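Once you've had a glance at the structure underneath, I'll fire off some questions.
For this view, one protein chain was removed and the others were kept in their places.
Moving on, here comes subunit A:
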Amino acid sequence: MGRGRRKRAKDGGLWITYGLLITIVLVSAFPLYWSVVVSSRDKSSVGRYPPPLVPGGNLWDNLSTAFVQGKFGLALLNSTLVAGSITLSVVLTSTLAGFAFAKLRFRGRNALFTMVVATMLVPTQLAIIPLYIMVTQWFGWSNDLRGVIVPALVSAFGVFFMRQYLTSAMPDELIEAGRVDGASTLRIYWSLVLPIARPGAAVLGLLIFITYWNDLFWPLILLNTQNPTVQVAIANTASGIEVDYSLVLAGTVIATFPILIVFLILGRQIIGGIMQGAVKG
């Protein structure tokens, strides 16, 4: 990247740049560090002045209490199921539709794609009441993971993202060649498009997984305290009159650190995806 096109800061300026950026990174990381500090202390030290700034020895106690009281074991499993199945479905349906919009000719293509883009603007909250009625009363999925998963199986953003990706990544000649060889469209999709789409699909998958791992609004409405996702579980531990903040923040540690580890491993791809989507969007 860059190839000498980007500006180079000179001498003193460089140190100021580093200083500012490191400060910003510390500010970004501090609240998470602090959630570890509080969740590694006992209840009494949370109410002490000055507040503790280094971790104590109670981390494992608090984590295991959170697991038992807040049902965090089940919650982690539920969140994995929810975010995992939504991710699979969104990636598959978005790649299919993105391929059609990017590379196939059909009547109404532009109008339909405009519709996809327009639907990205519709807020989910707008549909919350009918969605609740449909899912709980018509389908009977109250307190059921299916109610969280099924409405999210497709994503307008996903279709948009994969169309943009395939438009530039997939050469038309390759499809022509496939046609000359007598391959059906499905065959072309399976053997030519999917392998080329893989990097884009991986980035989309990561973004979708993060989004649904972190989603609170809809699962909070649909799931009760006995069958939570991790976000619902941490919201639950924070409700009530006497809130034990070392337990609450132990919950945030449980909800945040799995996804943070994924991010640390795949950060380059996630950043690439956000930046790529931005330039084209």
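Convention: a residue touches a chain if its C-beta (ideal position, glycine included) is under 8 Å from a C-beta of that chain, and two chains touch if they have at least 3 such contacts; residues count from 1.
Quick note on the criterion: contacts and distances are computed from a predicted model.
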item	value
Hidden chain of the complex, named as in its UniProt record, picked from "Predicted Zn-dependent protease", "MioC protein", "Cellobiose ABC transporter membrane protein" or "YciI family protein"	"Cellobiose ABC transporter membrane protein"
Contacts of subunit A with the absent chain, listed as residue ranges	1-2, 4-9, 14, 17-18, 20-22, 24-25, 27-29, 31-32, 34-35, 38, 46-51, 93-94, 96-97, 99-101, 104-106, 109, 112, 116, 119, 121-123, 125-134, 150-151, 153-154, 156, 159, 181-187, 189, 210, 213-214, 216-217, 221, 231, 234-235, 238-240, 243, 245, 248-249, 251-252, 255-256, 259-260, 263-264, 267-268, 270-271, 274-276, 278-279, 281
